[in-house]
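What follows is an incomplete set of chains from the complex, kept in their original frame.
Note that the chains are named A and B in the order they appear, and that numbering of residues resets to 1 at the start of each chain.
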Amino acid sequence: MRALMVGRFQPFHKGHLGSVKHILEEFDDVIIAIGSAQHSHTVDNPFTGGERHLMISRAMVAEGITDYFLVPVPDINQYGLWVAHVQVLVPPFETIFSNNPLTLRLFSERGYDARPLPLYDRKRFSGKSIRKMMVKDGEWEPLVPQQVAKTIEELDGINRMKDLCTPVPGEEPVV
Amino acid sequence: MRALMVGRFQPFHKGHLGSVKHILEEFDDVIIAIGSAQHSHTVDNPFTGGERHLMISRAMVAEGITDYFLVPVPDINQYGLWVAHVQVLVPPFETIFSNNPLTLRLFSERGYDARPLPLYDRKRFSGKSIRKMMVKDGEWEPLVPQQVAKTIEELDGINRMKDLCTPVPGEEPVV
């Protein structure tokens, strides 16, 4: 039996890792879908799909986890096509884990077993709050797997994020 | 003579129906363009283009209205192409009815007779307020044609809308 887990993983943190382990207790393997794979260089999506692929792969190796598929999934921006879009890009699966009520409904309407993500400490492990800490020189490293922190450092990720948060002098958005 | 009327019809209500009847007093037939046809499963666009097609068709049959064309029109997201995009998808027409000043201007700039929609009680018949009632178990059924209410029930539409309004636990948007 195979389960799907979807996230943007900006960045991949220990809460995500806990979910992966939890799912693997029940399923033979897990598909980790990297959502919004085409986006990068924004405050909410600082890392490219490829950079996130690298972070997660390294974290899996360090944990000795091998029963997983790692698949970038670009946005499709049309909910009626979202399930089919995922089906095309990932290996077959029967169960999907998510905490998003819309995702659960879309997959349920297509006959999938759709369940809430195995719980972890959401207050502590939150992508948004971790990104804030990264920009404000907070204590974010303990919240992500060591290999993720190392990869972000290699990519000069913190400086990139700080640049993305710099306000534009004047009002004309250039891009 | 043929007139065009554009709306998203989320859902099609008695105000829309009144406009259709009003237009047919002056014109031979009316084109009802279902805007944002590709969207569904959002708070503002809960129903698919196909579901809206079904609602409106049934309401027309029940009213004995036959002089109409029902055409889904996906968004094009570029105002300079909007008029040409509509022209391609619908039968030829000379007049457009809308309450949107931008729509009126775009069609006027291309030489169309662009007029405000025949009036109905906007306070009572508003898509937004009807959608709110649907989620909050208000008295929405009297505001839409009976066939529309029946179709929404068949589709389990109220439960879908309630799911779409459920807040996401935690901060990561999945889709």
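Here is the rule we use: contacts are C-beta pairs under 8 Å (C-beta built on N, C-alpha and C of every residue); 3 or more make two chains touch, one makes a residue touch a chain.
Everything numeric in this text was worked out from a predicted model, so none of it was measured.
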Fill in the blank from the handout: Same sequence throughout, 2 chains drawn here; counting the entire complex gives 6
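Just so it is clear, only the chains that are shown with their structure count from here on.
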Fill in the blank from the handout: Residue set of chain B touching chain A in the complex reads 38-42, 48, 160, 163-164, 166, 168-175
Problem - chain A to chain B touching residues, read off their complex - result: 6-8, 35, 75, 78-80, 82, 98-106, 122, 126-129
